[in-house]
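Just one protein chain is left out here, and the rest sit where they should.
Then we have chain A:
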Amino acid sequence: YAWDANEEYLFKAMVAFAMRRYSSKSTTQISNVLLCNVTDRVSFWFVVTDSSKNVTTVPGSVVEAAIRMNRNRINSAFLLSDKTLQFLKITSTLSPPVEPSTPVWLIVFGVVLCLIVAGIVFLIVSGIQKHKKKNKESTERENLEEKVEVTVTLENGLPCEVLDLKAGHINGVFAADDERFTSL
C-alpha cells in the first residue's frame, strides 16, 4: 500500500493509543502527536505533546516504553514486522526459539543406540550358537578322522612339512605346479 495522509492519520492514532494504554490516562488525543520531516522513503520524526501541561513534549523514554509495550499491535495495524517498521533507539524484545521439552537430539540418539545394541546382541548370540554347533560337530568328526590323518602325510617315513623345510630340491617333473591338482 502507498503511504499517504490516511496512513499518517492511522499512525498518529496508534501512537496515541499506545500512550493511553501505557499511562492509563485518557487525555492523549490524535492532535497531540506531531509528525515532522516526512521523507519519500517513509521516515519521519514524531513527538507527543502533553496538552494538560501547556504544550510541552512528553519525555522520549516514556514514549519509547509505551511503544515497546504495544509494538505488536502497531506492527499488525500496518501489516509490518519488527524488521520492516523500525523505531530508531527502540530495540525489539526477541522471542526465544521454541524449545521442546525433550531435546530432539536425545530422541534420535536413543533410536540409533537401540538399533546398534540390538545388532551387537544379535551378532554375539549367533556367534555363540555357531561356536556351540561347531564344537559338537568337531568332537564327532575327530573320532572318525583320527585314523585317516596318521597315514596321509607320511612320505618315506618323514612328514611332508619337514621335507618342505629342509634344503632339498623339488623335482620339477613330479611336483611342478599346483595346477596339476584339481582345485577345489
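Basically, a residue touches a chain if its C-beta (ideal position, glycine included) is under 8 Å from a C-beta of that chain, and two chains touch if they have at least 3 such contacts; residues count from 1.
Note that in this section contacts and distances are computed from a predicted model.
Engineer: Which of the following is the UniProt-recorded protein name of the chain this complex doesn't show: "Tectonin beta-propeller repeat-containing protein 1", "Transporter", "Origin recognition complex subunit 3" or "Tax1-binding protein 3"?
Structural biologist: Not shown, but named in UniProt as "Transporter".
Engineer: Among A:39, A:61 or A:143, which one is in touch with the chain left out?
Structural biologist: Once the missing chain is taken into account, the touching residue is A:39.
Engineer: Hey, which of A:9, A:45 or A:109 is the one touching the hidden chain?
Structural biologist: Residue touching the absent chain, from the options given: A:109.
Engineer: Of the residues in chain A, which ones touch the absent chain?
Structural biologist: Residues of chain A in touch with the missing chain: 39-41, 43, 91-97, 104-105, 108-109, 112-113, 116-117, 119-120, 123-124, 127-128, 131, 152, 155, 161, 164-165, 167, 174-175, 178, 181, 183-184.
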